[in-house]
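What you see is the complex with one protein chain gone and the rest in place.
Entry: chain A
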Amino acid sequence: MTDNQKILQKREEELDSDEDQNLLQKPKWVPISKRKEWEDVEPITQKDGPKPPCVVNYSDQYKETMNYFRAVLRSEEISERALKLSKELLMISPSYTVAYEFRRNCLFALNGNLKNELFLIEKLLDRLPKNYQLWHHRMKCVEKLNDYSNEMDFLARMMLGDAKNYHVWVYRIWLVKHFQLWDNELEFIEGELEKDHLNNSFWNYRYYVVTKSKTIPLETIYEQEFEFVFGHITKSVNNESPWVYIMNFIKILNKEQLKVLHDKVDELRKRHRHSMWPLFCLFTLYTKYLITEENLDNALTYAKYLAERYDQTRKKYWGKQIKIVENQKQKL
């Protein structure tokens, strides 16, 4: 069985033990006005005014669900029926921020099953993986539950759908910090980078783990990261992610470290003459950190290559840089 299959099978097993059967079934909708438990409630209609713009031709289900939901919002009711209604509403209107807060108020007050809530959220996220309210709602439920045991598997499943989903990473950044789950994160992200070194979200997350898990000075982090990053660059010299990652450290390097970096990058330049990144990195080194007349001459040559051949989209930018460096040379 592949890793992915294992991940999905685990979710199926967990869902089998789910008490709330309604999660997976789509029962036939019964108008709320015909349900006995709602007899005492006066529904509240939407007042759109005489000539509203952006008119929607609402379905009957939407209209009626909203009419009753408005009533419980107005009265701030906390009850099982209100809780159930909020779920019906969120299944058809999943971006209504206030409805999530209302639902949580009911859930927490009635000691609702928060683990089931996490299943519901994931079910909705399957359909709408980029819905901000759902991710935030999950965060609040997990916070209240104070139990992160499901979350790594959940994130693994969401990553199967889209490993660059921004919400996945915002959530993980929060989760790891909140519950101090640093221990396995470096190993985790190294594994992901092995599978896809082009995913910039992975690189960003690595930077987070490496700089925030412990308080180590940036200089030490650089020494640790140098081998790892250049291991990836050597395999794929045109990948922007590791280049910008390592270039971020340049400003804190001492003379010796700058030389080592320079030599490494220059070696790559000779081996990959058509790649823009070694040239771009050397340009930065020569014009800001290793300033000599010869280096500025090289910088000008590289800028011209970049403008004319290897980074033509930024032709105008390189033209501007060339003028700046020519000035710089004169002042030397």
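Keep this in mind: a contact is a pair of C-beta atoms (placed from the backbone, for glycine too) under 8 Å apart; a residue touches a chain by one contact, two chains touch by 3 or more; residues count from 1.
Here, contacts and distances are computed from a predicted model.
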- prompt: For the chain omitted from this view, which of "NAD(P)H-quinone oxidoreductase subunit M, chloroplastic", "Zinc finger PHD-type domain-containing protein", "Geranylgeranyl transferase type-1 subunit beta" or "phosphatidylinositol N-acetylglucosaminyltransferase" is its UniProt protein name?
  reply: "Geranylgeranyl transferase type-1 subunit beta"
Of A:Met152, A:Ile173 or A:Leu186, the one touching the omitted chain in the full complex: A:Ile173
Statement: Where A:Phe102, A:Phe154 or A:Phe188 are the choices, the one touching the absent chain is A:Phe102
- line: Across A:Glu37, A:Glu219, A:Glu240 or A:Asp263, the one contacting the chain not displayed is A:Glu240
- line: Touching the hidden chain, out of A:Gln9, A:Ser33 or A:Gln46, is A:Gln46
Task: Please give every residue of chain A in contact with the chain that is not shown.
output: 44-49, 51-59, 62, 66-67, 70, 73-74, 76, 92-98, 101-102, 104, 132, 135-136, 140, 164, 166, 169-170, 173, 198-201, 204-205, 207-208, 212, 239-241, 244-245, 248, 312-317, 320
